[in-house]
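Written below as C-alpha cells is the structure these notes are about.
Here the complex is missing a single protein chain, while all its other protein chains stay put.
Just so it is clear, A and B label the chains in written order, and each chain counts residues from 1 on its own.
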Amino acid sequence: MSEQFEPKIVAFFCNWCTYTAADLAGISRMKYAPNVRVVRLMCSGRVDPQFILAAFRDGADGVLIGGCHPGDCHYQEGNYKALRRFHLLKPVLEEMNIEDERFRLEWISASEGDKVQKVINEMVEQITKLGPLDLEPISTPETLDEMLEKEQEIAV
Amino acid sequence: MSKPKVGFYWCASCGGCEEAVVDLNEGVLDVVEAVDIVFWPVALDFKRSDVEAMEDGEMAVCFINGAIRNSEQKEMVEILRKKSGLIVAFGSCSHMGGIPGLANLHDKESIFNRVYHTVPTIDNPDGTIPQVETSVCGTTVELPEFWDTVRTLNQVIDVDYYLPGCAPPVNLIVGAVTAILEGKLPEKGAVLAPDKALCDECDRRESKPENLCIDEFKRPYQIIIDEEECLLAQGLLCLGSATRAGCDSICVKGNMPCTGCMGPTSRVNDFGAKALSAMASVANANDEKDVKRIIGGIADPVGSFNKYSLPASYLHRKVRK
Partner (left out) sequence: MGKHIIVDPITRLEGHGKIDIILNDDGNVDRAYFQVPELRGFEQFAIGRRAEDLPQITSRICGV
C-alpha cells in the first residue's frame, strides 16, 4: 500500500471531564491527530463493553475511554466500573489477537487538555505502527459466498 | 386437511438436540400424530435426494441444530431454506455457534495440525489430511470443505425463529411446536423463550444480595458449595443475571453455576460482553491493584463468557495474524 494508513480511533469521553478537556485542547489550539471520533457519554461507567466490541467490529483500529480521576466521578462509582470492565476486557481482546495498544483507559480531568493531546497522539502513533485491525466482517446470507471465497485464499 | 410436513436436520452439533426431541417421551407421539416428519436423518431413512425432490416450501417448518462450519452443512441448510416455510434455529449451536464455536479461537490450519498431526492419539505417518476431492479408480470421492470460521445459522441462511439452550428445554420445544401448529407465533426473529433473566426464575434468588460485592472469585473445586445460597454470592462465576430464563435453572439446581447456554435476553446483542459486564460490576474493588487481583481470579474470560456464543459475538473470531 502506497497510501499512508490512518488509524480510526473511537473515543468514549465522559461529559464532565475528558470531553471538556478535549474541548479545552481544541480551544487552546493544541494539535492532536484528527483520527479520533469522539462519543460523548455522561460517565465512563456508561461505556457498556458491547460499545467497545461494536466499535472494533465496525472498523475502529483502536478504542479509548476517558473518565474522571478516581474519586472524582460525578456518579460516585462510574469510573470504578469502567476500570473493572477494562481489566476484564483486556484478556478477552488479547485472546482475540487485538493488541494491547488498541484499547486504553485514561483518567483525564477537565483541565488536562494537554493529556488528551498526548494520549491521542501516542495512540495514533502506536496503532499506525501496528497497522489496521484486520477483523473479518461477520457474514450474512447475502455476503457469505463472497466471504468464503476470500477465506479460501487465506486458509490452507 | 393433510398434516403439515416437518423436518429436522443437524450440522456441527453433538446429537444432544436430537435427544431433546426424544426427551419429549410420549409427547413425541402427539407430535408425530399432528405432523408428518419428512426428513430426520438420526431417526428415519430419508436421503438428501428426497429433500432435493421436494417442492419449494413443501415443508411447513424445519428445525436445524448445529453450527455451520463446512460446505456440506451450508449446501444442506440452503436447500432446507428453500423447501421450508419456516426455519427454526434449534439449540445453542445454531443460535449462537455453541461449544463448537469455540473453534473460532483458532483456525483451520491449527485445528488440522492438532487433529491430524500432533494430538497424542493420532497415528498418521504419511501426514494425510482430508482432501475435498480424491481420485480413485477413475472416479472422485468428495469431502466437504472445512471452513476457517464457525458460523451461526443466521449468518448462513435467513432464520425465522430461535429455540435456545444446550439442549433446548423440553417445555420450550413443546411450546414452539404448539405455537406453530396453532399459528400463534410471535414476530419473526423472536427467541421462543421467556424474555427475562435466569436469576428471576432461580430458586436461590432470595439469597442474592441487591448490591452484591465479591472479594474473590472462586472456582467450584475450591469451596464446598452451599446448596441453597446464590452461587454468585458464594463467589462462583454464575452467569444467571446475563442469561435468558426458560431452563428452570437446571444447572443451578444441580449446584453448578450457569454458563449461559440460553444466550441473552432481547435487550442484549453480545452475550459475552453482557456477562463480562455483569461479573465485573460485582467485583468489590476500586483500586487498580485490587481490581486486577479480583478480576484476575476469573480464569479464561473469553471461553467462560462465550462458552456458547463466540460466533454470534461482535468479534466472532480471532483476528488473523
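What we mean here is this: a contact is a pair of C-beta atoms (placed from the backbone, for glycine too) under 8 Å apart; a residue touches a chain by one contact, two chains touch by 3 or more.
For clarity, every value in this text was computed on a predicted model and none was experimentally measured.
Of the chains on view, those touched by the hidden chain across the whole complex are B.
The residue touching the chain not shown here, chosen from B:32, B:53, B:143 or B:250, is B:143. When the full complex is taken into account, the listed residue touching the unshown chain is B:15, out of B:15, B:57 or B:209.
Considering the full assembly, B:99 is the residue among B:35, B:77, B:99 or B:214 that touches the omitted chain.
Across B:44, B:213 or B:250, the single residue that touches the chain missing here is B:44. By the touch definition given at the top, chain B reaches the unshown chain through residues 10, 12-19, 41-48, 69-70, 72, 98-100, 102-103, 105-106, 110-111, 114-115, 119, 130, 136-139, 141, 143-144, 146, 166-167, 219-221, 259, 299-300, 303-304, 307.
Here, only the chains that are shown with their structure count from here on.
Inter-chain centre distance (chain A to chain B, centres taken as mean C-alpha positions): 30 Å. Against chain B, the residues of chain A that register as touching in their complex are 48-50, 52-54, 56-57, 70, 77, 80-81, 83-85, 87-89, 91-92, 95-98, 133-136, 138-141, 144, 148, 151-152, 154-156. Listed in rising order, the residues of chain B touching chain A in the complex are 74, 105, 107-109, 112, 145, 147-149, 151, 154-158, 268-270, 272-274, 276-277, 279-281, 283, 285-288, 291-292, 295, 298, 301-302, 305, 313-321.
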